[in-house]
Structures are given as structure tokens and as C-alpha cells.
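Before anything else, here's the structure in question.
Omission of a single protein chain aside, the complex is shown with its protein chains in their original locations.
And now, chain A:
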Amino acid sequence: MNELVFFLNNVVIAGSVTGSIYAIGAVGVTLVFSIMRFAHFAHADIMTFGAFMVMLLATAFPTAGAAIGVPAALVLLPVAMALTAALAVGIDRAFYKPLRAHGVKPIVMVIASLGVTLMLQGLIRLFSGTGGQSLYVDDRKEIFRLTLPLEGVRVPVVITEPQLYLFVLTIACVVGLHLFLSRSRLGKAMRAMSDNPDLAQASGINTHTIVAVTWVIAGGLAAIAGTLLSLDVTFKPDLSFFLLLPIFAAAIVGGVGHPFGAIAGGFVVGFAETLAVFNWGVLLRPFRDSLPEWLAGAGNLAFVGTEYKIVVPFFILVAILVWRPTGIFKGKVI
């Protein structure tokens, strides 16, 4: 039983955490692609920027959440979301809009977004320093340990406070996004523009407004994902290096242009990562006596070492591009 709890902690919970963050990031990538038809490489840095805004705000108002018993970072998250959304709209106005107006090829936009990546990362590094920092400025990170009421179970299920917030916010984002896209006038117009931009314009839909709305949503979601990741571990200016590949893999696995595909893809990639680094030897331990010597004696039976976790989304990406380039939900091909 202890081994199963170990599995629960290291795969189910860890996979859901990673999956949620990738999912929220990938939704932004897929929305930007479906409206503007280019792969936005700077998206992971917009996530980092959101977390950085939270860090600045939490440093400035460390007791913002004390009254209601939540960390300052969480109370200040909506402000950071607004600032990040404004940044995303600003970046579009300054760099992407002039290129779009010239009718450049998508690859030019992709390269421009690579430039934005370097710029944003340099800017964040300039102000935050290069080291890792906790977003828990003045609060204490709660860790909940639940020992299952079963005989012989000594290992507790461990879940941290930011992980709980992450799960709640992920569900809220998914439900909110679904309602927005299926019920609201702007959400339907976004889907319409993703289907057929010329006809959207001929219907009187102001495509500039839709582009701005897309950046607001992508930026706001990026801030949530970046902040919750930084709350769970620590804030680092180069977080994006570890996010970029997985969120693109997630968006492509789900089928580019499908927001809910991106969410599914996020969880596929997240769970694949945690399953790959999980030490399967742990689950064999109870059967140690009946196993052959070479198997029972092996110390670590993970597919890849934790330090090579990043290769997993890379493999998924290659595999999906080879066998099913449109992804699970038949999206567009980048």
C-alpha cells in the first residue's frame, strides 16, 4: 500500500500539477495560432513575466493576503494578469501588428517572437537577478499530509497549498474558457475568425478587436500558469526554457487550434513526463521475493533520469509529427 501512495504522490499528483501548467500555457499558444496563424515562441516568457509581476507586487505588498489567510501572491494574481495581458497586447502592437500589416509570411512572425523571447528574458533578468526566488515572500507554504486510514499505510499523501490553488484555478480556467467560447458573442467571433478570417471580416466582425481579445486571454492565462508554477517551485528568469517545448508539444498533441485539445495535450505531456521519470522499481518492491535476481536487485527502474525529463515532450513531439501531425483532435499543421 505504501508503494501505491508513493505512486499517487509522484505520478498522479505530480502529473496533474505539471499537466495543469502545460495545459494553461498550451491554450494560449493554440489561441494565438488559431487567430494569427503563427507559432508564438515568446509565450513561455509571457508566462515568466506574469510570475515576475506577481513577485514584484508581492514584494511591494507582502501582507496583501494576510487578512483572508492566503499568500499575497495569490491575492495579487489578478493584478499581475491584467499587467501581463497589457504586455501581450503591447508586444502585439509594437512588433507583430506592423509585420501583419505588411502581410509577411508566418515564419517571419515566428522569428520576431523569438526576438521578443530574448528581449523579455533579458529584461526580467535585469531586474530580478539570475537566481531562483520564492514567491512566498512573507507567507508560509502549507504542506498537507494525509495519511490514508488503511492498515499498514505509513506514507502520507502529500499535497502543497499552491498545488491545491493550481487545481482549483485550472478547473475554473477550463470552465470559464468553455463558457466564453461557446456562449459569448466575442468568444463565438473568435471561433469564427479562426475558421475563416475573410468571412469574419465580411460579417462585420472587427478583426483588430478579436486579435486584442486573444492577447488579453492568452496573456492572462499565461500569468496564471507562470505564477502557479513559481509558487509550487521557485521563480527563475529562465523558467521559459523548461516550458517552451512542453507547451508546444501539448498544443500540437491536442491539435493546433483546438483549445480543449491543448488542455488534453497538456495533461498527456505532463503525465508522460512524470511516468517517464517515475521509479517503477518501487511498485515491484512488494513482490521482491518472487522476482528474478536481476529485476529485484535493480535500484532505479525509471525510463529516464529526472535531469533528462525535458527529452520526454521532445520525443512526444517527434512521434506526433511523424505519425499524426494534426494531433488528437485534427488540428492545423504548424
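Basically, contacts are C-beta pairs under 8 Å (C-beta built on N, C-alpha and C of every residue); 3 or more make two chains touch, one makes a residue touch a chain; residues count from 1.
One rule holds in what follows: contacts and distances are computed from a predicted model.
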{"item": "Hidden subunit of the complex - UniProt protein name among \"Anti-sigma regulatory factor\", \"Branched-chain amino acid transport system ATP-binding protein\", \"Rod shape-determining protein MreD\" or \"NADH-quinone oxidoreductase subunit M\"", "value": "\"Branched-chain amino acid transport system ATP-binding protein\""}
{"item": "Residue of A:Thr130, A:Asn196 or A:Thr306 in touch with the missing chain, whole complex considered", "value": "A:Asn196"}
{"item": "Given A:Arg37, A:Arg125 or A:Lys188, the one touching the chain that is not displayed", "value": "A:Lys188"}
{"item": "Contact set of chain A toward the excluded chain (per top definition)", "value": "185, 188-189, 191-192, 194-196, 198-207"}
